[in-house]
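The other protein chains are all here in position, but one chain of the complex has been omitted.
All chains are identified by letter, namely A, B and C, in their written order; residue positions are counted from 1 within each chain.
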């Protein structure tokens, strides 16, 4: 039997929240209905006047009442290090560490023991916050989001830091978007609706399949994320593919589909097993759950299998990201999407 | 017997602090040596990394240890509402009220029950902070600094607010610079050192004497302080005086002396008696104390007499402001100046 | 359904001051998945009926406070975050405002989350009616 637990990131319900159909409590209620026991929060998404309410007894007591009422555990707090909050400079290292510590404290105030940080967070900021994280019993998890991957030159830099410092309060949060067998169907359908041609779609899909087959050239560590990303794209044949799409008469929808295809990537599920000691939490990213509980892009069963093999005891946190490909033209039903995804996770875990 | 108490504003020791001859504790020690029992603090002057230390138990415990060691009472916290902290806008009313509340809280954390605010503080900010001030047991005192005065159109606006709201937590802090019989001798001596002519000095001194005799035309209430000040100067004959100085061949030192003369003013000591219900604290501003304990500009005995008549039970807080007229060319001895001033206050109070 | 609404359709109207029409305004929601400080709202671009609106003529109102786009550069106070899912009022200074009838608006919200290597440009086009 596996000890893997299930969580929902409230990020998933963003379309209902935007429309006013769900408020924060509504999202928690829907989370509970799926059978998940963990909750992941973007405070800056659903707590108005962030961070003021978190500093008040009143809000915190409301929050913990909700946790009890819906039988939920605060699992992961998603932070955004706004280190370019002013347009005329990047915040100094001290200012950034102070902001990171603020987020660690806010997470802790709401009962979270994991904090998600983004790849743009400078290593010095992480190191400068680690003692405080330990003191507050919060683990900083670096989100490994496509096009980044574990077992890469990029990840090695962080591994070196983990080993050098011996920290138990920094590790990785894989985002399952790094396990895309192919481009999500909702993205392809959007391209079709917007006028992409079958010929161009095939060029892009074939190129993705070929990258997957040959293995993605991994992204390098570079403080200039834009530069690293462009090098990554070129090394993975973006130019050739774009040329082919152009030669096939690709219009804006084709070009957009082609460009977007580089935001998805495939890593071997074995990466999870290799790095399990440094994985505290997981974003179970998905794009479209069919009625038969199939996700056509993310390799849910294969990845969950790796987690089971590795003996993972943390949470898999449903993170629905299909809405953005629908909402321009169609209704979004995040509630049903998350429900299906939780069912699929449950089955894969073998509860 | 009078219940007037004596205090020292650490502002007085700025020259020694600047030179590193006194640190914060040193200033407190010197204050105690004068026989004063109250202390007035500019946190932004002597607490480094303001306001961070005040938020720490460590600093506060040090502060209260000092209060006990030197037998001092925290009397007044001098706040600076930095409502134009960015150069591209004035802070919003909410931001300003938040800053004012922060200062009230900081004052309270250090045991102060009076907070000095400046004439530039918008009325809305004061009103918006008054409930909080009451809750924190801190009285907001508007500094009545030359060229402003009590019993004036300017003061009436605040009086109206006091009566309308019935507040017990807002009033005035007269700065005794409003009781200058003449221009301070240190200012005149500086002008001489810098080359002012006796003829021009006489023109300026006579003009001051004439203003004092006729009574100063009082400054009006205007959110545009620069405009209000210029109108005030014109109404008090600045142009005529400047023309006379120019006609007498005045150079830069003469012109500076002439211009500076308008930063001093004379109000009737009766103003204190008339407004005593709204006076919680007082800046006993002075410019130069002679060995015989005479201040040649500020009417110390006359003003203290008015305070006694009025039955004032608050503090008179020595605020030495002569250093700025000496430090370009000469040594400053604030410690001796404050000592003499406290002696003069003691004598005037009749302790 | 025609896609997720961005604008409050009932919000488009001319602005009157002292009996004169001095501009027009409307309400819109930010096209991002979380709230943000106005300091990272790096631009709002508007084109009405084919004519570009001058940047200096644009104001944004959040939580009762109105800022120029120059002023937003230093607005980091929690009171003035553009909350996720909440309307902000955008107003445009324009003598005489807009004529009654239907107008077309091409809008663009530009924000710069610190972790993005590029700014995010969200096109927000619509037709609207001034009554």
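Just so we're on the same page, contacts are C-beta pairs under 8 Å (C-beta built on N, C-alpha and C of every residue); 3 or more make two chains touch, one makes a residue touch a chain.
It should be emphasised that the depicted structure is a prediction, and the values quoted were computed from it without experimental measurement.
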{"item": "Option touching the unshown chain, where B:247, B:330 or B:347 are the choices", "value": "B:330"}
{"item": "Touching residue (missing chain; options B:81, B:110, B:242 or B:258)", "value": "B:81"}
{"item": "Residues of chain B in contact with the chain not shown", "value": "11, 14-15, 17-20, 42, 44-46, 48-52, 80-88, 118-121, 224-226, 229, 327-332"}
{"item": "Contacts of chain A with the absent chain, listed as residue ranges", "value": "86, 88-89, 92, 94-95, 98"}
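We adopt the following convention: only the chains that are shown with their structure count from here on.
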{"item": "Identifier of the chain whose CA centre is least distant from the whole-structure CA centre", "value": "C"}
{"item": "Inter-chain centre distance, chain A versus chain C - centres from mean C-alpha coordinates, in Å", "value": "30"}
{"item": "Interchain centroid distance [CA atoms averaged], chain A/chain B, Å", "value": "58"}
{"item": "Numbers and ranges of chain A residues touching at least 2 other chains", "value": "none"}
{"item": "Interface hub residues of chain C, defined as touching at least two other chains", "value": "73-74, 79"}
